[in-house]
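With one protein chain held back, the other chains of the complex are shown just where they sit.
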Amino acid sequence: MTKWMNINGKRVVFEEGETILEVATKAGIYIPTLCARPDLPSIGACRLCIVDVEGSRTYPNSCTLPAREGMVVRTATPDLQKVRRNIFQLILAEHPSYCLVCKEQNECAKLRHGEYKAGRVIGCYTCSHKELCEIRKISDYLRIKEIRYPILYKNLPLERDDPFLVRDYNLCILCARCIRACQDVLGYSAIALTKRGHDTKVGTILEVSHLESGCVFCGHCIDVCPTGALIARGSTWFGSPDKSVETTCLLCSHGCQMVVDVKWDKVVNVHPPYEMSARREYCVKGRFCIPALLNGRNRLEYPTIKRKVLREEHYPVSWDEAIKYTAEELKKFKPEEIGFLVSPFLTDEAIFLFNKLAKEISSNNVVYDEEGLNDLITRRIKVLFSTYNSELIAKIDSLEFLVVQDIYQHPNYEKANVILPTTAFTEEDGTKTGEEFMKNVIKKIVEPPGIALPSWSIICKVAQAMGFKGYIYESLDELQDTIAESDSLEVPLIPKQSFEYMGTPISEKVNEFDLFLNAKRIINESKGKGMQDVKI
Amino acid sequence: MSKFKLLKKEECVPNLHKFVVSVPDIARKVEPGQFVLIMVDEKSERIPFTLADWDEKDGTITFFVQEVGLSTTKMAFMEEKDSFYSIVGPLGEPAYVDNFGTVVLGGGCFGLGAIYSVAKKLKDLGNNIITILEAKNESRLYYEDEFRAFSDEVIFVTSDGSKGEKGHIYDVLEEMIVSQGRKIDHIKVIGCNVMMSKVSDVTKSLGNIPTYATVSTIMVDGTGMCGCCRLTYDGKTKFACVDGPEFDAHKINWDELIGIRNTSYIREESLSLQNFSPQCRSLAKILAKMNEEESI
Partner (left out) sequence: MKTKERMQILRSEMPCQPPEVRGKNFREVPYGYTEEMAIQEAQRCLNCKKPKCVEGCPVRVPIPEFITLIQEGKLFEAAKKIKEKNVLPAVCGRVCPQEVQCEELCIRGKKGEPVAIGHLERFVADYERLSGYISSPVTVKKNSKKIAIVGSGPSGLTTAGDLIKLGYEVTVFEAFHIGGGVLVYGIPEFRLPKSVVEYEIQNLENQGVKFVYDNVVGRIRTIDDLLSHDSFDAVYIGVGAGLPVFMNIPGENLKGVYSSNEYLTRSNLMKAYLFPDYDTPLVLGKNVVVVGGGNVAMDSARTALRLGADNVYIVYRRSREQMPARAEEIHHAEEEGIQFNLLSNPVEILGDEFGRINKVKCQRYKLGEPDKSGRARPIPIEGEYFELETDLIIISIGNNANPLITMTTSDLEVNKWGNIVTDEMGRTSKPFVYAGGDIVTGAATVISAMGAGRRAASAIHEDLFPEKDEEVDFITVPKEKLKIKEIAISPESPRLKIILSNVSDKPLDQVKVTITHVHDFFENALLETTISRWTPEEEHEFSCPRMQENEKEYLLSVKDINGKLFSKIIVVEEENK
């Protein structure tokens, strides 16, 4: 049976168990709040979501009050707003919010753009969260023009000794969203409210570092924080992104959906989609490592061929030259002498094409991991087309010709005859089969570095140059149709507990991940456990 | 090479750090108002800092660093015993000093510290010194005792009125000159360019009281080679690194300096901060704690 209630003179429908805040939000009626969030249990901490309920002597919190049949509620009466303003001003008095009411705001914005991107936040003009700040939004809604209480700067030290996170609790308004996300939703309890009374603050129990507190660095606390108190070190200071695109994370077979923020054509941040339904546990790799992993130094930008001038070195060449050279060399060998080491990180399309090409030259030597590569070594292959950085490839004695395709340069490629630059998973379109045969979509979100090409397009070019027909695809769609039509493709899964991307160790490109792993190893060793216990 | 050792570092007020570094050559030669160019490590930018103090005997120099971007954050992460990759100086022309009579010194942010050496020198020359220290909030004022030792009068001014007068240096100046009718012979200001330009406007309108400002510009080489720090002064192009950094404030084209020359790299600043991953100090702490436990 449908139930009805009345908000601001509007009849709205609700379901049993819903709070007034939920009902109002669904009906498009705004009630300000700093502590409630659809994906967290409500506790009524900020008291900004108070409403006027007919027949009630006080103003109850709408986030905790369940809706009842026939209830009459008002959300913004003059008296209510007055009380709200007062409550809000008390919050502001303990938050460095002088800029909110500063009369020189406009002039300041004009003159100070770009300054102060560091350290503790001492006003909105030094806050990285300014453009996303929920306090500012509510301040606008309540039309705050002055703060009647003296502003107290707590003068707490900036907590930036941990990897990935910077915490400035001078900004914290004690809404406890982070604690609820950590304790109630994810069950880690890495953080809690510590101390009492005026000294109450968010922190770890016993004030140990987050590395020791059981924090897994999933970053949920950052995602729910309404202020700039919690920030991700690498992804801050970009302001609002130029675009945000939902795609699939390809760092393991789990296939988490993630939102990639792009600014100035660079991946600058990765976070979960806002809605609760899509929310699942993120790992430290996906949440914090992707921008630095993909934007790192030494990305391969152009093809190179090994030549001897004074000594043997890799010299930059054009794609045409690199492909022509590769194809000509490949043709000189017998099918069984040619091997393919195909990275499981590649898209389904690329893997399909590698198999197709191998079949075409009648080589059975397509392998997906080091075990398979060992197998090829015993078969004494003479040519290897590798898309995966492995120490083994530098050690194959029988090898006469080595083609590698990667996103990064590695010392193992010293011997390679041709090095081809390819795209990372944010730089190409495609599909990737994950766990439970889930077909995940990946999207081209940013331009690849230099003249790097997607793997599928490289393999098509090589096949064509070798003289094979049927490698001309008008578009990726056409290729995908062909795959759908063909026999079911067996696709290797990306290892779940992996510390790398296409053979590039994440810790090599992301210094903080290295620190994180080191710390976890040391802590585990001290408890007599090994690295296998480090969950990422 | 560990030539430039950091001997002492403290955070005086939020984001503002005092550095004492061993550079005997510079300590021997520097004059008030000169600056040094610093590279934290071999990949760093070169950034200028006006010296606040020095000690020829110990061979040390003192300067203040406000955390505003990548290089200054790197500096904030330094610990005592660490070393700088490169410190070049003393650069620039010394401040213009003389026995002027009554001198007002105005400092804001990093300028509070930077004006200190000039204050000492002017006191030695027999001036009557009035120091005005400005900050957004009480929690950002520092160096009070040091200035009291060399000033005949110290005035505080905060934007939110949490300590001393409410307002800005130029408000206080205006009140001193207009309402109280005090005679001021010379004014020097160091701080952000916006504050200095406003002081310049006020003192110009109040009868062209001689006002000198130490400008902050982006620099690369600091020897007049690149022209990055150029500004228009009295209709001509001047270089802050060799012609300044102190200039007659009334002749500077402030609009150009504030709005144009100094805001070129906003995007790049954000990108370089993305790549910055400092040494994780909690790891070091964990290790230290474990060693301690082991030794017990």
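Per-chain numbering from 1; labels A and B assigned in written order.
Here is the rule we go by: contacts are C-beta pairs under 8 Å (C-beta built on N, C-alpha and C of every residue); 3 or more make two chains touch, one makes a residue touch a chain.
Remember, it's a predicted structure, so these values are computed and weren't measured experimentally.
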{"item": "Contact set of the excluded chain (shown chains only)", "value": "A, B"}
{"item": "Residue of A:Arg11, A:Arg297 or A:Lys527 in touch with the missing chain, whole complex considered", "value": "A:Arg297"}
{"item": "Hidden-chain contact residue, picked from the options A:Leu206, A:Leu310 or A:Ile472", "value": "A:Leu310"}
{"item": "Option touching the unshown chain, where B:Gly33, B:Pro90, B:Gly191 or B:Gly244 are the choices", "value": "B:Pro90"}
{"item": "Residue among B:Tyr96, B:Phe156 or B:Tyr265 touching the omitted chain", "value": "B:Tyr265"}
{"item": "Positions on chain A where the hidden chain makes contact", "value": "295, 297, 301-302, 307-311, 315-318, 321, 450-451"}
{"item": "Residues of chain B (touch criterion as defined above) contacting the omitted chain", "value": "1-3, 22, 24-26, 29, 39, 42-46, 59, 70-71, 85-91, 220-228, 230-232, 237, 242, 256, 259-261, 263-265, 268-269, 271-272, 274-275"}
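The rule is simple: only the chains that are shown with their structure count from here on.
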{"item": "Residue numbers on chain B that touch chain A, as the complex places them", "value": "14-15, 67-70, 72-73, 76, 136-137, 139-140, 159-160, 162, 194, 258-259, 263, 265-267, 269-271, 273-283, 285-287, 290"}
{"item": "Parts of chain A lying in touch with chain B, wherever the complex brings them together", "value": "96, 98, 102, 104, 111-120, 122-123, 126, 150-151, 153, 155, 160-163, 170, 209-212, 233-239, 263-264, 266, 268, 291-292, 295, 510-512, 515-516, 518-519, 522-523, 526"}
